[in-house]
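With one protein chain removed, the remaining protein chains of the complex are shown where they sit.
We call the chains A and B, going by the order they appear; numbering starts again at 1 in every chain.
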Amino acid sequence: MSMSNSEKVKKFLINNTVPILFVVLLFFAIPLSGFSPEYLANEMITRLGRNSFLVLALLIPVMAGMGMNFGIVLGAMAGEIGLIFITDWGVVGINGVFLAMIISTPIAIILGFVAGLILNAAKGREMVTGFMLGFFMNGVYQLFVLYGMGNIIPINNPKILLPRGYGIRNAIDLVNIRQAFDSFIKLKIGDISIPVFSFIIIAILCIFIVWFRKTKLGQDMRAVGQDNDIAAASGIAVKRTRILSIVISTVLACYGQIIFLQNIGTMNTYNSHEQVGTFAVAAILIGGASVAKANISNVFIGVVLFHMTFIVSPRAGKELVGQAQIGEHFRVFVSYAVIAISLALYAWRRQAAKNREIKAVLDEQNEAIENRGGSQ
Amino acid sequence: MKNSIIESIEKIGWPRIIIGLFLASMFVIAPFVGVSVGTSISDVLVRFTFNGVLVLSLLPMVKSGCGLNFGLQLGIISGLLGAVTSIEIGITGFLGFLIAIGVSIPFAILFGIIYGLLLNRVKGDEMVVATYVGFSVVSFMNMMWLLLPYKSPDMIWGYGGTGLRTTISVEKYWFHVLNDFLSFEIGGVYVPTGGFLFFALMCLIVWIFFKSKTGTAMTATGSNPVYASSSGVNVNKMRLVSVIISSIIAAIGILVYEQGFGFIQLYMAPLYMAFPAIAALLLGGASVGKATIANVIIGTFLFQGILTMTPSVINNIIKSDMSETIRIIVSNGMIVYALTRRKKARG
Partner (left out) sequence: MKKWIIKISFVAVIVVLGVLLFFFGRQHEIIIEYGDIKINETEYSIGEELYIVKIDSEKIEIQNKTSKFSRSTSTLKTSKIVGPNHSIEVYKNDSPGETIRKDNFSVEINNNAKINLVSFINGFDDWYSQKKIVYDE
């Protein structure tokens, strides 16, 4: 089973095509952009603290064979509802962040459960269904926040209510909890400030995921991810396991969005969650994950590469063609295209494998027929 | 008796009945809240002619088994290229419109071939791949609209700017060329005859196509690919042809939309255009694997009816604009519903 070195290199290159491409891209784009290394390091650390948790939320559904969970948008909405409440009540600082998490957890569990049921009904189409579900729930969220809040659900703070008396404003200033997590434990090395507490929470989540893989439920999920039928035959409640994976992912996404927004410090009530799914999925795929396989290292590599591209491309675009706008369009293009290409490559490989399998079976049959023909 | 009612309800489908009743109630309420029924009906008819062809464009791909065309944007982009090129040439009136169609068709064929070849390699995952291919193409074209060497002062940014504008008026060129053809007013209702004739013509072409040998082979491919291939049909080729046809019709569809709407919308505008069209088709009774021209007509009518009536009626009742929210819930809910139905329908 020993592989020669050149084979190993080849395999490594094939398995990591996407991250390598991005490293090469950045190799040219970073010098072009002219940003200082300190600035980039600072940005990277901020963005790792801000985004990693959301991207980590994608891991568990992949384990259960449900692909990229575009439905993390639902979790993000739950988190935002929690933030609206604590802003209304005037609960501030780190207490506010934790309270927002507690309030939004049941909402996220319910949403995740519903999403799980729907994705079970749409087996084999989980990704596109999850994606559309995000859009659909966005409408329900609007109904709830824009028409229900201040009407049916008591909201009193005029700073977040629309002047007409009900409905939440377009933008909410989260000044009361701004960077409550990040600055809870302060650390500064040179010019680079490090959000220690956010990193501690992310580390805890990583440990949780590693531990979770080894639990009974985690093992079940991996079995379900491998093969539904075999898992069912060995007594695993397949549907329940799949629902649970989505519930966990939704709850994690909800916390992820809260961490994200406390760092940003303002919330666009109706837009902040829109691109959460796309950006998280793009990041993890750039980190070398596939629809069927993703691990923690993919998350961090992905966040670094994706956000580095995000930071440098407008400036690089300006240097290259004289228009910063081109660079901005380019980074949007990159996030969509990388998802399209990764999903297509995965489906393509799977189809090719399936075709080979069918061909092998057919060949075997033909051979058997020929042999029989020969013996008669 | 009771069973037969339930049966017929199930045959028509719950979503259609709910939406149909909702729409009917809107028309009933309308006069009481001060909304003119005549104007409303005209609006629905006009919007029907804008959007019908776009919805129709989804049909070939559903029939050939490629599923709902979430990558509709490819066809739309071809249409947009045709539109801006036609304006650049500067010929007005119906001829200008025809030139736009003529220019867009080669692009649609080219994009269709690439897109179709890709979809043939990702069978079973067409929809999610198509969604992101559509998004990628739209965002790629964002750069192109800035860089392509169009010069017409009606289209580029004013002084010192480069690239095309986000919205370009077609008023001076081919605004309403179809809709105003033979149009008339009857009892306060404006009927855009030309728009209907064009839509009917497109439907007829599609209908004839599906009666042809290629068309029947395509339908066979969609309903049972294994059987089709064993009876000598080249499944991949049929799928490819359906994608190309879908793209061409979509390109024409967006041009029809623009001549009615009055503006060419570039950049991010086409990003989510696939979803309302898909929702309309599903609302008309189609499923992920099955669709007819009747579905297209009923669906477009219901969907545009809802879009027209809810803002005017609901706004008058509760004094706030809920139409956008209702549109999001109805159209995306319809798509989610259809996606969850597929496996059950096959048993």
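Note that a contact is a pair of C-beta atoms (placed from the backbone, for glycine too) under 8 Å apart; a residue touches a chain by one contact, two chains touch by 3 or more.
What you are looking at is a predicted structure, and each value in this text was computed from that prediction instead of being measured.
Remark: the absent chain touches shown chains A in the intact complex.
One of A:41, A:91 or A:143 touches the chain omitted from the figure, and that residue is A:91. Interface note for the absent chain: among A:9, A:23 or A:102, the touching residue is A:102.
What subunit A contributes to its contact with the hidden chain is residues 89-96, 98-99, 102-103, 105, 156-158, 176.
By our rule, only the chains that are shown with their structure count from here on.
Between subunit A and subunit B, the centres computed from C-alpha atoms are 31 Å apart. For subunit B in complex with subunit A, the residues that touch the partner chain are 70, 118, 121-125, 127-129, 131-133, 135-136, 139-140, 142-143, 146-147, 162, 275, 320, 322, 324-329, 332-333, 335-336, 339-344. Chain contact summary for the complex, subunit A toward subunit B: residues 118, 121-125, 127-129, 131-133, 135-136, 138-140, 142-143, 146-147, 164, 321, 323, 325-326, 329-330, 332-333, 336-337, 339-340, 343-344, 346-348, 351.
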